[in-house]
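Only one protein chain is missing; all other protein chains are in place.
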């Protein structure tokens, strides 16, 4: 498949996975707090397109899409959220804290900012293990105000560690706009002040994301250390399922829905003359895949409580 | 006394206090870890010259000089270090963690960076209490890498709190040069990235310090929020008493001794035609004061162990 | 106008916050999402509207939030800070343990830090390991910090007012599973109560059960179960853990001769050990060895069926009561 269609397929997969998760959550099949990435798909897809198998991704609670883009099967993700034995962590991680290291997905994290030092540690390991690994940390705009993130960025900078710092700036931390929480809305400036090359990009364009990450990955691979990519985006759903989003100014969601990456990318493909049936076929393929994965996951056996004490220690 | 001579007197007081403390520590009258500020006197003296009685200073373990400059009597400081009942905290704080709020000195802090959020809190209080208080946080170059400092700076910025952020950049964190711990040696750039006005100044010149703090205090008083002052300086003693300073490159200490504030300021006064006996008289006055305070403190009664459990709770 | 109103637990907290903001001009209230949005659990709804800029949102900066509370409190404010989850306090534990706790003692009483930290903790269905811990024991080992864990709406209300009125740092640990519960009658407008104290949730002569936090409901259910079998449990719900009402527990055990402590926190190193130690050190005569029941010593898994296998359930509590009494 041509690269643009791959991007579209990747984004559709995430969108449909998230829609499925939302439905399962509303139906009560999935229990607990769930954070969806609808509208932010281009970042995960564009970024993961540039990563290699040895690379390590560290995401947040809003990580289903990153896992999927990294190659984690939808079935394993859904089974995890559905508390099935076959979940990537046998149900121990849940929606907000699962990992699948076999796919280079070193996990979500439900403590804001905490994944960044850990990702820097994976990059530190790469200095010594000849793996050629580049590590990638994803975090939100709000996480920039968590001190450990600055600490980790500085450590990465001074040790020139191979890490890509991806700030998904969706303009909100939970229910609070980032513009009310900082004086300088250019978050990438903080990286610059630490001596880290930094760019702000349109995070709703998978091609632009891919370009930035390609360069960032090369910086890392060439021993130049971290690169900071501030990807501007919008989440077009609530912070969590059930969020009434009363904090949104009038008209915002409507505008965001116009700028959302899938619709926009479709328009671009159409404008470039890609036939409708091919574009639509991509969506259908994604739908089939996720549907099939959902059915399998729902049919899987539940977690086994008798194993609840296993694996605390070696 | 004319302002320049006040500056000189203030610096001499600190220098002689610190030399006295060092001797008492070596003699065993003072026990435990002691961090001296020799060489950094101009910052405390220049800054405190601009503060008003309602202002609140939050220092570090290297805080004897700030306390003295703020007006805390040398006797109370020495008695504290000597574990006398008459110490500013009755011996509970010790060299590294004492306070004297009656003098607007809200204390040292022995956790690197931890005083900055607290100082920001004092500024937050000022928003509500009509005190006109400006708060001043002192911290080292190394403390810039402690995440809480960035958090506190951002909070101060976004809430426009009346706080002056003074980074005493003496180029070392304990035994490690700051230039090995950051990519960008311009620490003030970090404040800039947060939207905070920031200057780098010669911290060995009390006049320059005073000017910067005067402006910073006005920013604060006018509701413009924090100002960041990076004061470059050198400590001309070890990090703690007993530090062999093997980490110093050859010739560094000699150069630092040439640039140290008292010697330099004396040269300036002499150059300006101030008679020698006046300049020397300032030193003698400081010596007399500290000597007298030391003798009094040494004669004071020791702490009373029967009070050790008092004041944990109200 | 009657002082009794029907409130949920969350509503009772909201009422207490409103009263504190009203009554103490030196209070300020802040945290993540507490002001404009009214809190992720809706507990602070309406307060910014009512009290203006004394109620405000903060960046996701727990260290700055708690440090600022220490500084503001030193200056005579009474900050009330919400830490959204107790688990998150760990990014900023220094400001509680090394800073707030030391202010009064080290300054020989010249300074104080009358701040209140409101937080909530514990497992809720599907919550991940980083959002499920019960960490009260960590704070209870820290001299200088008061700690309460109210369970009823009335106590949630009263404890918060007592905490804000207290001139020392207090951590009030709520539980999000309680916020939306049924409404209960809450008596408002009483004078602030002193800190400390417990609730006796049931009287019995056969076994003393000491508990705290949301799991108290399971304890009471278990006590009801075994009551039908003729076992009388004396259920003490510790509302305040520091100060802890040691005497009430000792008195009860002196009467029953048996002790069970139940908490949702994992057993090893939990505060249950402290309760057991205080009873046996005092030489209270026992008819059976005391017992603790808490979460198994492991992390908390997200899947509900797994979490249930780890956390103490009503049936287990009832079994423990039977074993203690019937041997």
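Order as written gives the chain letters A, B and C; numbering starts at 1 within each chain.
The rule is short, and it goes like this: a residue touches a chain if its C-beta (ideal position, glycine included) is under 8 Å from a C-beta of that chain, and two chains touch if they have at least 3 such contacts.
Predicted, not measured: the structure shown is a model, and the values here were computed from it.
The absent chain, not drawn in this view, touches the displayed chains A, B, C throughout the complex. For the chain missing from the display, the contacting residue among C:9, C:56, C:105 or C:212 is C:105, taking the whole complex into account. Within the complete assembly, A:147 is the residue of A:147, A:206 or A:261 that touches the hidden chain. For the chain left out of this panel, the touching residue among A:122, A:138, A:181 or A:269 is A:122. Across C:45, C:202, C:254 or C:299, the residue that sits in touch with the chain not pictured is C:299. Considering the full assembly, B:146 is the residue among B:20, B:146, B:208 or B:294 that touches the omitted chain.
Checked against the full complex, the one of A:89, A:145 or A:208 touching the unshown chain is A:89. Listed by residue number, the positions of subunit C touching the unshown chain are 63, 87-88, 90-94, 97-98, 101-102, 105-106, 128-130, 133, 135, 137-138, 140-144, 242, 265-266, 268-274, 276-277, 280-283, 288-292, 297-299, 301. The set of subunit B residues touching the chain not shown comprises 30-33, 61, 83, 87, 90-97, 109-114, 142-143, 145-148, 173-176, 180-182, 246-247, 302-303, 305-309, 312. As for the chain not pictured, it touches subunit A at residues 56, 58, 89-90, 92-93, 97-102, 106-107, 109, 111, 114, 116-129, 131, 133, 135, 147-148, 151-152, 154-155, 158-159, 310-314.
To be clear about the criterion, only the chains that are shown with their structure count from here on.
By the document's definition of touch, common neighbours of subunit A and subunit B comprise C.
Computed centre separation for the pair subunit A/subunit B is 45 angstrom, with centres defined by C-alpha atoms.
If you average the CA atoms of subunit B and of subunit C, the two centres end up 40 Å from each other.
Contact of a single residue of subunit B with at least two other chains is seen at positions 147-148, 151, 154, 158.
With touch defined as above, residues shared between interfaces to two or more other chains in subunit C number as follows: 58-59, 61, 63-64.
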